[in-house]
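This is the structure I have questions about; it appears just below.
Selected chains only, in their assembly positions.
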Amino acid sequence: GGHLEEVRLQLQWVTQAQFAGYYVALEKGYYEEEGLDVTILPGGPDIAPPQVLAGGGADVMLNWMPSALAAREKGLPVVNIAQPFKSSGLMLTCWKDTGITSPEDFKGKTIGVWFFGNEYPFLSWMSQEGISTDGGEDGVTILKQGFNVDPLLQRQADCISTMTYNEYGQVLDAGVSEDELVTFKYEDQGVATLEDGMYVLEENLADPAFKEKMVKFVRASMKGWKDAEANPEEAAEIVLDYDETGAQTEAHQKRMMGEIAKLTAGSNGTLDPADFERTVNTLLAGGSDPVITAVPEGAWTHDITDEALN
Amino acid sequence: MQAPGPADVVIGADNVSLTFQTNDGPVHALKDVNLTVERGEFVSFIGPSGCGKTTFLRAIAALEHPTGGTLSVNGMTPDEARRARAYGYVFQAAGLYPWRTIAGNIRLPLEIMGYSKSEMDERVKNVLELVELSGFGKKYPWQLSGGMQQRASIARALAFDADILLMDEPFGALDEIVRDRLNEELLSLWARTGKTIGFVTHSIPEAVYLSTKIVVMSPRPGRITDVIESPLPKERPLDIRDTPEFIEVAHRVRDGLRAGHGDEL
Amino acid sequence: MNIKEVLTQQERAGAEIVPPSAAERRDAGRWGLVFNNFDLIGPSWSMERARLPAPHQVAQELWASTWDEEVNGRRGIVRSGTLSNRSLIYHGGVTLGATVVGFLIGAALGVALAVGIVYSRVMDLSVMPWAIISQTIPIVALAPMIIVVLYSVGLSGLVAKAVISAYLSFFPVVVGMVKGLRSPDQMQMDLLHTYNATPAQQFWRLRLPSSVPYLFASLKIGIAASLVGAIVGELPVQRGGLGARMLGGSYYGQTEQIWAALFAAAVLAAGLVWLIGWIERRTLRAMGAPT
Amino acid sequence: MTRLTVALGPGRALAIYLGAFVALAVLGLFAAEAVGAGIVVWLALLAFLGWHLIDALSRWDGMPRAAFTVAPLALGAVVLIGWEAVVRALGVPPVILPPPSAIAATFAGNLPTLWADFVQTILKGALSGYVIGCLFALGVAILVDRYDFFRRGLLPVGNFMAALPIVGTAPILVMWFGFDWQSKAAVVVVMVFFPMLVNIVAGLADTTQMQRDLMRTYSASYWQTLHRLRLPAALPFIFNGLKISATLALIGAIVAEFFGSPTVGLGFRINASLGQLALDMVWSVIVVAAIAGSLLYGALTLIENRLTFWHPSQRQ
């Protein structure tokens, strides 16, 4: 009882089942049990979570590791304190009738890519394949993809970026059957990078009280995640209740939750240093315009998870 | 006097009334006005301020619509006559367009009526000379004195050949000498072209000097109190103003005016 | 508009299409396709993710997300006592609040700046170029930053959106008002000059009344801009409002939802503009304009 | 202080203010880190001096014309120097607000990229949409003005379009017109339409009874009246609309790129750089937009001065 400690969590996108663990923890009082009063700040287009963190608008953020490492290089020292997502859900989805069967065939094709810090894995992959990204016969033409799958459906692009848990489902929902499509999961191509991790400012970690708070936060969040994995239907319902925009549909969130559970399945929250290294290597291979120029030091810590989960 | 054949009647007002609705009640600007004007007449309207002279002129030019009675122009409705471009109108205020030079303002009706370029230049030059504004063609209205603006607006109305010329106090802001000169010019133009002219003035000598017919009006409600046919010959040197006939007509007009004022004093 | 997708659907359903492959159809003209496959285009009126939804689809969505949701929905006002977060009425209200607050701030700021520009030579010389520059900054780029900054001083929600609304709406008001305040003619100014009227008297008795036609033209644009600002502000702050609805619609490819929200925004705008027009007519009548 | 300016004579006052201003600026920039939060006092002093500097400048008849360009620059200097010093003094992280010096460096280092973005967004997207949108609004305004039927029918539709917010229209228009500049132009058309319509309609109504009556006595046709009376009379309003729309066109073209674009363009650059927290690049793009906007606005003002010289607002 008594008064609760405040924690503000900045999501990297709108309220959806991608963040179910946190909403479940909030709804079921796991945070409260730890003595935390958690506010979840939904993200949206153009909200850069690192910026919010730097401005003091949030205590913890969720971010994809390439973006977080880039921020670190830009002089904003963020540290990964937990990694609930074990594997990557990112993939390219292409029309089969374009004749694409392997990355080789991308040459001369038009591909939709998310920017805003999410372009790094793609650029690294292409440079590893030796394909130029400046268009033309031997390269790929890149489109900055919006927030939906229309470019594929309208055939403005031959391939687009999709997440297993979201956009891919939307393509199927649009009436396209799976055998009209070819997909390339980054995970399978060996260019996967770590997705939704929890990050805080390095300077804050020097404060034992803050550290203590984060321990509690990570513990409760992971409890929420494991709960969500176990009860996906219920988790999706909870997410829907927290969606203030009322835009999400039940069927969609339930399917998303199912797919998300596959990505979180392998993790108890602790970052696997091997995954980190693979991510860094992928990014360092980024060709002419690499995302990061050197192996980052101190970009992650086990201090929090060690204490929280053991 | 012989009744004019219908072909000769240019303006016929038959019991014309015009009432404005305003925020504090109706204003009877014209009431039961009857008037016949034949082709080639020069009619002056004179009367106290606010007696409906402007309103009547505007009604003739189809700029106001009588609320009662009928008004015909050249045997048509005023609006048909307007569409047949029967009118040249000089407004009480100059009303020049500020974005056009003086020459441009005078050219305006000519452009609208589709005169050729050389014809336009020719006419603009002539009327500018007529109103003594040669050399001011390239100035803008706000660069001219009040009287000069008024002359420019007269020039604008004289530049094209309207059948009927309606002039609302055109010479109000001019000194006697220019005024006399323009009076002579106007008479000679009238004699030359046989236009029908409706002319509002506050000057009794001017009215008598110019007109074949003088209409005296009186206010509240605006109505015609006297119509004086001038006995003066068509040929009028300036010194006709000292003849006994002239003085007699002037007296009659003055008496009519006084009577009009009487009701309100 | 929807022809290509319709044909692809029909192909999946087993129909014969000319030309047969979707890749070829991509580059074909739309009218040609309609002509060649005339009997197959019926479903174009009832597609699920249409490029251009049929009017009845939008109408259905509008009905569903207003009356139907409030009256029959689980979260609707009838069952829960509060407006549903799935209803356009709720979201319209959220947007309207920010719009009005932002507009009031923006209009006041705009008028104040215009007065400053007209009365102070220093401001006349130096402010206008910067007011222009402020408007060339793409606000949508700044919106998240503004919101981040306001977050860090503890402001969020309505205020943040209102700030963006005010930012967009002040400029039309400045431009129109500067012109309007300068529109009295020489004689009107000279008259007050001979009375040795103070600048304040000159403002209230001459400049302001003369600027009214310009002011209202500007206010109409200003309030529309304010609405756009509120909606733009709602994008990054996914806390409801028509902007959030539009983004949601776009994100999940629910074209009808975008259209319905657009329609709601347009209704709101038309209403607000009409309201200003109404005030304008009343004002002009009170100022003795001929009717 | 203003009295001081008058007493000293603007020329000498100008020299004094300028000296004090430069001294203060240099001091602030070098001592910023040491001063910390006390910078606010310095800022107030800087603003105060800046004001009087511009005031003295505006009274100095040595360069009445130049004052028009120098004064805004002086204000700009105040803003930039203040910004630089505050960022340094308070240690604002560069991922939130970079100092002007860093922005200038990035700007200078990326000229080819920025030029390509400028061509894509401003020249192709914004300008074409601006021209089409303004002409379209003029057409509709004339229809509305000409036929009462359209006044009742179209004007409400116009008001309706007022708030077709870019956020809603952009995704749809990108869907319809593709990823390249055509869709951006379409967004701009929709955006500039309403302000132009409102201003043209208000302007066409801004004639006096006598001006209209004159045309009536000539029995001028609708088009003659439009061409010779109503359009000239509407010009001051039309230029209001053109100026407001000019800035909207830039915003529209840039923002539309957020909803899908090729990998070139000012909006694309902002979006991509924001994600990389390269705020110096974001601000460089803003500088490009600001320059483009100011040039466009300045050009419009020049044309306005030439065409509406007769309007009282131009004659004071």
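Letters A, B, C and D mark the chains in the order given here, with residues in each chain numbered from 1 onward.
Going forward, contacts are C-beta pairs under 8 Å (C-beta built on N, C-alpha and C of every residue); 3 or more make two chains touch, one makes a residue touch a chain.
Not measured: the values here are computed from a predicted model.
The assembly described by this file has a subunit formula of A x1, B x2, C x1, D x1.
Simple rule for what comes next: only the chains that are shown with their structure count from here on.
The minimal number of chain-to-chain contact steps leading from subunit B to subunit C is 2. Any chain that touches subunit A and also touches subunit D is listed here: C.
By C-beta pair count, the most extensively touching chains are C-D.
Most remote chain with respect to subunit D, judged by CA-atom centres, is B.
Mean C-alpha position of subunit A lies 85 Å from that of subunit B. Each chain gets one centre point, the mean of its Cα atoms, and the points for subunit B and subunit D are 51 Å apart.
Note on chain placement: the centre of subunit A and the centre of subunit C lie 32 Å apart, centres being C-alpha means.
Residue positions of subunit B with contacts to 2 or more other chains are 142. Residue positions 96, 171, 175, 258-259, 271, 274, 311, 315 of subunit D each touch two or more of the other chains. Inter-chain contacts occur between A-C, A-D, B-D, C-D.
Subunit A meets subunit D in the complex at residues 45-46, 48, 50-51, 54-55, 67, 70-71, 74-76, 115-119, 141-148, 150-151, 154, 156. Interface residues of subunit C, counted against subunit D in their complex, comprise 1, 51-52, 121-122, 125-130, 132-133, 135-141, 144-145, 148-149, 171-172, 175-176, 178-179, 182-186, 213-214, 216-218, 220-221, 224, 227-228, 231-232, 235, 242-243, 246-247, 250, 255, 258-259, 261-262, 265-270, 272-274, 290. Considering their complex, residues 14-15, 42-48, 51-52, 55-58, 95, 97-98, 146-150, 153-155, 170, 173-175, 177, 243-249, 252 of subunit A touch subunit C.
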